[in-house]
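Excluded from the complex is one protein chain; the other protein chains are retained at their positions.
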Amino acid sequence: MVRFSIFVKKEFLHIFRDVRTMLLLLAMPMIQLIIFGYAITNEIKNTPFAVWNESNCNPATQLIQKINGSQYFDLTGYYTSVGEINKAFQQGKIKMAVIIPNQFGNDLFHTGKADLQIIADASDPNEASAVTSYVQQIIMQFQQESSPEKTIPYAIRQEVKMLYNPQSESAYNFVPGIMGLVLMLICSMMTSISIVREKEQGTMEILLVSPVKPIFIVLSKAVPYFLIAMIDVISILLLSRFLLHVPIEGNIFLILLLCMTFTLSALSLGLLISSITKTQQAAMLISGIGLMLPTILLSGLIFQIENMPLILRLVSDILPAKWFITAIKDVMIKGLGFTAIWQECAILTGMTVFLLFVSIKRFKNRL
Amino acid sequence: MNENKRKIRSQWSTLKFLLQKEFLQIFRDKTILKMIIALPVVQLLILPWAATFEQRNISLSVVDNDHSTFSRKLTEKITSSGYFRLADYSVSYSQALTAVERNDADLILEIPYRFEDDLIREQSAGIMISVNAVNGQKAGLGSAYLSQIINDFNQEIIPPDVQSGRQNRINVVPYYRYNTQMNYRNYMVPGILVMLVTLIGGVPAALNIVKEKETGTIEQINVTPIPKAIFILGKLIPFWMMGLLILTIGLIVAFIVYGLVPAGRLFNIYIFAFFYLLTFSGIGLLISTYSETQQQAMFVAFFFLIIFFLLSGLFTPISSMPHYAQAITRFNPVRYFVEVMRLVFMKGSGFSDIMPQLLHVIGFAVFFNGWAVWNYKKTS
Partner (left out) sequence: MKSSDNHITSSSDSTGNPSGFMIETGNLTKKFGDFTAVDHISFQVSKGEIFGFLGANGAGKTTAMRMLCGLLSPTSGKGRVAGFDIYKEQDNIKRNIGYMSQRFSLYEDLTVKENMRLFGGIYGMDNKDIKTKTADSLQELGLGSEQNLLVKYLPSGIKQKVAFAVSVFHSPKIVFLDEPTGGVDPIARRKFWEMIYRASEQGITIFVTTHYMDEAEYCNRVSMMVDGRIDALDSPVNLRTQFNARNMDEVFRSLARKAKRIFP
């Protein structure tokens, strides 16, 4: 154990000497959290749209004003031909166009029924479907307001209650996600690279001839990154609580415990990567390029796992980040206790044990 | 004159030797080479399927305190809509809430006691919808679908003999331009390809010069008369070609696996990628000239890449971001490539339409490569 602590000290020296990397390790998660906490939002707002108003009647003008007045849309211009609208779409200036035919006012006045065309830019299907449903909602409201009679029989009043996140803040969803992504990348990349680096430079051999068991040498490289990750966790939590005003509903110790469990699994993944690669470049390719996009896309950070096809749901099950993000939302946002997340904790621990077991085996085989 | 010509010729031949060396090194390390090809292809095969914001199978927990014909009909209508899946009937709100806590249910529909009676006698009755709003977007869409269904139900149950008065009806005809099938793959495949090309074009470049610093070989280069720009160019071109290769492979995969053919001209994509990849190799080399170790370089590279990717407009629309974040995205090269891919691939936009994006990346390419050459110092 004494020897182990000597190795840990050596690793700390490496990290503290390299002030730049250390500052990066500590500052990067904070900067990213601040940028993303504010910038990333799933809401669709201020969508630029254009109007081709052939009718020029009163209701048409009112309707356009109503659409433009909502937070969802910004009117960028009026066009008078299909060609102009096409051009605007192709240059990416507008995401939606409202076309009001010239008999719109007449029809509405005489028959109470009128047609209206919406063109949405479905090159982003998500945005397109959200945009059309918003505009339909606005039009529905408009037709009710503009109807001569307003009493509706058999009215079902709907009261909608937003649980846990009454203001529908995007940060509630993204803070846990970003935390998972950042911890995953820091821990797996940094450990794998720092071990492989010693292999590359040949200093690993000097360590390996010492009487300390190889696995302890390798573990000693993970310890400093574990501590740095914990400092990152605390700074992320403080920032999200006091700057982004994301509440910490659950027990703080439980949150920390969960973060530690997750960090350990990410570190063991780093160890595994280092045991199967020989060069820093290879380690980087796997831990960076191989892990980054899958973690962003499959862990539930942006896309809902339950909407994915079965195979992808299975793939996401092997990503530690997925279990972490689910659990941390339960504790942090919903304020649940250990009983709600014990399964996720158990799975993460199981993954850690498995990854450690495999990498120890591989390290032994090597020597 | 002659002297100058000879100088230029000898610099080109120097570049030739450098390129030969870089390619020898790349092809020598078969593991790396395989990974550089395989990682993007595998990801391009898997990841696009993940992307769907469509809400299907939203789990619903129903607390029916009324047990009337109406309440049953309403529940049936909701569950048969295709959007919702009945998680359970809970006897009480608190039981339903437990289901939400366990992530078994996303929404709670609570129908109060005397719902039907109120509706018939008082002409109005309330119901309560509670949504798990940790993910605000999901909650918003879920509750919007639900209330649409309830509105429809509302229309249906009005007896024909009840005079409803005249209601204006505006018939909205939505048209989904460029992607009438609303296929998410059409949108995600080009986007993910952009990310992969960026990773392959930028990250290895970031590691390259640092690697020579770490192994000491840079000393042997620095003591030669080789011009800085030639050396940087020799480093840049291989990664640039690697990026174009991945782009080409990706476009082939997009065609074979996803049946995607760009609506516009491939030429426009390549001309943009040409400068875009120069930008990223330049950023990579710039990071490389500032870093002392590969670990440092990689960390800085990924720091920027995460920001670039998440603010690229692929995952969340840029127009919805707050103004300061939109301002940041102006300096994000990835944003412009995502835009160009979407414009050319799906909308068939022409060369003049992508001009603004093209000019931006040309500017970036000049800026970052110039900076990298300037910052690479042969003498300390």
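We just call them A and B in the order they show up, numbering each chain from 1.
Just so it is clear, a contact is a pair of C-beta atoms (placed from the backbone, for glycine too) under 8 Å apart; a residue touches a chain by one contact, two chains touch by 3 or more.
The structure displayed is predicted, hence computed values, not measured ones.
Within the full complex, the chain left out of the display contacts the shown chains B. Here one chain is not drawn; of B:T31, B:T69, B:T224 or B:S352, the residue touching it is B:T224. By the touch criterion stated above, the residues of subunit B touching the omitted chain are 10, 13-14, 16-18, 20-21, 24-25, 28-29, 215-227, 378-380.
As a convention for this text, only the chains that are shown with their structure count from here on.
One finds 11 Å separating the Cα centroids of subunit A and subunit B. Residues 29, 31-32, 35-36, 39-40, 43, 46-47, 49-57, 97, 100-103, 119-120, 123-141, 143-144, 147, 150, 153-154, 157-158, 162, 164-180, 182-184, 186-187, 192, 195-196, 199-200, 203-204, 207, 211, 214, 292-296, 298-303, 305-307, 309-311, 315-317, 319-322, 324-325, 328, 339, 342-343, 345-350, 353 of subunit B are the ones touching subunit A in the complex.
Considering their complex, residues 18, 20-21, 24-25, 28, 31-32, 35-36, 38-48, 74, 89-92, 95, 108, 112-130, 132-133, 135-137, 139, 142-144, 146-149, 151-166, 168-170, 172-173, 181-182, 185, 189-190, 193-194, 197, 201, 277-282, 284-286, 288-290, 292-294, 296-298, 302-304, 306-309, 311-312, 315-316, 326, 329-330, 333-334, 336, 340 of subunit A touch subunit B.
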